[in-house]
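Worksheet: the structure to be examined is printed underneath.
As you look at this complex, bear in mind that one protein chain is not there, while each of the others sits in place.
Right after this comes subunit A.
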Amino acid sequence: MAHSTSNYNLDQKFDFTASLKKSIMTVLVIGAVILAFGIITAMLGGGHDHANESGGHEFHWYQRLFANLWINNVYFTGIAIIGVFFFALQYAAQAGWSTAILRIPLSFGNWLPFAAGLMIVTFFVANHDLFHWTHSYIFDKDSPEYDKLIDGKGAFFYWPMENGSFPIFYILRMVLFFGFWVFFFNKLKSLAFEEDIQGGTSYWRKLRTWSALFIIFFAVSSSISAWDWVMSIDTHWFSTMFGWYVFASWFVAGLSAITLVVVFLKEKGYLEMVNQNHIHDLGKFVFAFSIFWTYIWFSQFLLIYYANIPEESVYFVERLQSDVYSPFIFVNLVLNFFLPFLVLMTRDAKRHAIFLKVVCSIIILGHWFDFFLMVQPGTLGHNGGFGLMEIGMLLVYGAAFTLVALGALAKKPLIAKNHPMLEESYHHHI
């Protein structure tokens, strides 16, 4: 064949230049400064605001800091694990088109060990301030604060210990999920890079098996982690769609991040093999899963709204009737549905970098707002909001994530040169 992959430099590596590192570090520092300002203003102003409801607990500025840590922990863990999931999905589905870009989602997984550490530390530092169910008095039958409903659910957190003691089952799940995710990520990564050296189809077969196993584990763990890390904040409330809802949010944010990095690398002159057809497919993924997220969001909302059962509708009452959060419900829908839907509808928009760059950035910000709306109303109530602390923390986490992912990407070749489907990816045409 006249054209083939051999025309390209298959050993190409991403050069993580000092100037690029410096600009990401600048974002991190700016974020840290904004965060510090936010903390100082909260310390000076917010400390005197006494909450009248929820047993008259006094509100402290650090609760907002913890809530912000938690939002970003969950959100960036999601983007990282979606990178691994997307990688595994390509093998499980025996997809060929994506071979040229596989290293990008894989690099996201390098955030997982950091995410695990941050998540566990934040949980132990912030537990009473984030999770109502960690208070032991609500399990004490003699206490006026005794909560029969949460006591009934207690085993999900505290088994095999007594309700209200140490949440061993909860911690165990957190450690188990992160442990397995990191294990699968390392397994997939080492097989993929060994393939670069050894060649042959046996690695592809092994990768497919491990990918399938990971996807089975992820199907269960993503759902349960959504209940654990997000839904348990509103301990009384429950939604059977919540696992899907969090997964959908993670998935579309992860796809947007993958697309952004691919477009960025392409513009820097890397990934010569990637052409408009690959970009188009990524654009279709982003477009389709924005709609998927909206579908899940709306399905959850409509059933609760229509049935109007108080213990279910309280979740939306807390958000829609609050002067702090109600505008963000609409921000959430506009950023994550209307804009991507209308902008990415045409074929040309999905094939041109400029539209994708704008829409993917919007979606990444938009899904941060989605998690903001899941975490803050239940933890901070009317003391929450979108201010300096939120902006700063998002910038810090975003920059740190980018540093880790791009740093890992620079260490290994960008193209899986011995992947049996590389030629197919090169000839991908739609």
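Descriptive notes on the structure:
Heads up, the rule we're going with is that a contact is a pair of C-beta atoms (placed from the backbone, for glycine too) under 8 Å apart; a residue touches a chain by one contact, two chains touch by 3 or more; residues count from 1.
Operating definition for what follows: contacts and distances are computed from a predicted model.
Chain not shown in the complex: UniProt lists it as "Quinol:cytochrome c oxidoreductase membrane protein", one of "Branched-chain amino acid ABC transporter permease", "Quinol:cytochrome c oxidoreductase membrane protein", "Helicase XPB/Ssl2 N-terminal domain-containing protein" or "Ethanolamine ammonia-lyase small subunit". Per the touch definition above, the residue from A:F301, A:F372, A:F401 or A:Y426 contacting the chain not shown is A:F301.
Contacts to the hidden chain, counted on subunit A, fall at residues 298, 301-302, 305-308, 345-347, 429.
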